[in-house]
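Some chains have been omitted; the remaining ones sit where they do in the full complex.
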Amino acid sequence: MSWHWLIEWQTPYEFHGHEIKRVIAEEKTQYQSVMLVEFTRFGKGLIIDGKVQSTIYDEHVYHESLVHPIGISLDPSPKSVLILGGGEGATLREALKYNSVEKAVMVDLDEKVIEFAKNELKEWHMGSFDDNRTELIIGDGLDYIKKTNQKFDLVILDLTDPLKGSTSYKLYTKEFYEDLKKVMNKRGGIVTQATSPSFSLEVYSAIYTTLKQVFSKVSASYTYIASFDGLWGFVYASDDADPSSLSKAEIENRIKSRINSPLRWYDSDTHISLFSLPKNIRKSVAENTRISTEADPIYVPA
Amino acid sequence: MSWHWLIEWQTPYEFHGHEIKRVIAEEKTQYQSVMLVEFTRFGKGLIIDGKVQSTIYDEHVYHESLVHPIGISLDPSPKSVLILGGGEGATLREALKYNSVEKAVMVDLDEKVIEFAKNELKEWHMGSFDDNRTELIIGDGLDYIKKTNQKFDLVILDLTDPLKGSTSYKLYTKEFYEDLKKVMNKRGGIVTQATSPSFSLEVYSAIYTTLKQVFSKVSASYTYIASFDGLWGFVYASDDADPSSLSKAEIENRIKSRINSPLRWYDSDTHISLFSLPKNIRKSVAENTRISTEADPIYVPA
């Protein structure tokens, strides 16, 4: 009988248990508790503060669904990328797959997590920290975008969920998106991870509606991620590009001309499936009126 | 802290726990152990032998995804329906929504479960057992299709998973599908629940490939079902109708003209999302060569 377990609580009345085969590395940083394990089902997996961040089994599903729908839809193809969060280096890895990218700035708060990732998560970052287009900044994303004078074509928010008591909730507010817009080029686009439409549909919907206040073209996608035991959501925004209206042919053309490394998950059919929202999600997104602001932010249920 | 739990084991190294608020009814029948509970997250839920069968929260997602993609695609609209399994009466409920249906025969093995459903699962069957088009037969589906001289337009297999040691595995074999074909009208269609593409993708794929041996048009769909903590799959087959190629306009037209009661989940967009398989599922279905036969049947992992 199995005996070594991660038990993740989605709500106080629901938990999922995954057998741990072994603990590979563990570290407590100033900000969080980080553990790399081998799961029986998923293989290597990164756990931060008791939440599975990603596993070898399907990290590509998460990271390709985050980056490519917006990356492909931008016209022209992005030259400059800004990533907030994304400690594993896998979001960076996907961004660097675009021939057009000349610079990718990644801003993460937790230096020790980055060190941990560099040493332990090679299957994730695949050397992308050493790419000469990469600029790594240890610091607060909020500060960075207030101070920088650079402008970006593609902004990727690969952040922890908006938790009560954390500061990450600020990175999901209207005010923050307005600030972000100032560091974006006119035809640029943005994507944010948008929590789980199965466990926090109202937060997912609020992220959509909040971005709608700031950008003219906003679309929401979702996919099932086994390592998260449920659906996961993404919201893309731009004043120019609209991923949800791209034709399959156009997607395939752009993948061929723009991307220089193999994709494991993303293709034109996957693109269509990402934007084919089932009725309850569609309805929630369409009818939602809740906006997240500094004065009245949204949180995922603790 | 919550203390009354259903713990469902998806594999020996993965379990999901759901808090039970109260037990409404419980019964051990000759064949199975049946329990109706109120879950904190899902509301009323039916548990058979420790597996969540369906809950008020999303039984409509399961039952509408099972019945309507094939029901709508048949031309002409079905007059006669055969349901094997489907004890809750909700599959019957969906089938009876078609104006064209004149007769719906439901065959279920376990009389006590049917009695239980009639008394306790009114939100599921909504009186469909009393519809004068319904004919209920207590017995073995395998026997029934060998003896009946009726022919059906629509056959719905709402069965338990093919478990080792059970007899239900026979209802997923090539030989069984061949027998079924003999009780179907030429332009008729069939659907079977096809287990979980997240927990048993190889079984899902084998059901697809097995039906391909017997019918010329076969398509696979999937959706996320929160009550099952994962994806669920369906396979549709016919020599005439192909749900995966219907246009959105045609779907909306047929819903309007054929269906006389509200649908909660199924519409043309949901139809598209059901057939938008993500890459790994697409690949598994396309590349699978495993066929289930009486001599070499497939099973879900116990």
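Points worth noting:
We call the chains A and B, going by the order they appear; numbering starts again at 1 in every chain.
The working rule: a residue touches a chain if its C-beta (ideal position, glycine included) is under 8 Å from a C-beta of that chain, and two chains touch if they have at least 3 such contacts.
Note that the coordinates shown come from a computational prediction; the quantities given were computed from them, not determined experimentally.
Every protein chain here shares one sequence; 2 sit in place, and the complete assembly counts 4 copies in total.
Simple rule for what comes next: only the chains that are shown with their structure count from here on.
Averaged C-alpha coordinates put the centre of chain A at 35 Å from the centre of chain B. Touching chain B in their complex are the following residues of chain A: 2, 11-19, 39-41, 61, 198, 223-224, 226, 229-231, 264-267, 269-270, 272-273, 276-280, 282.
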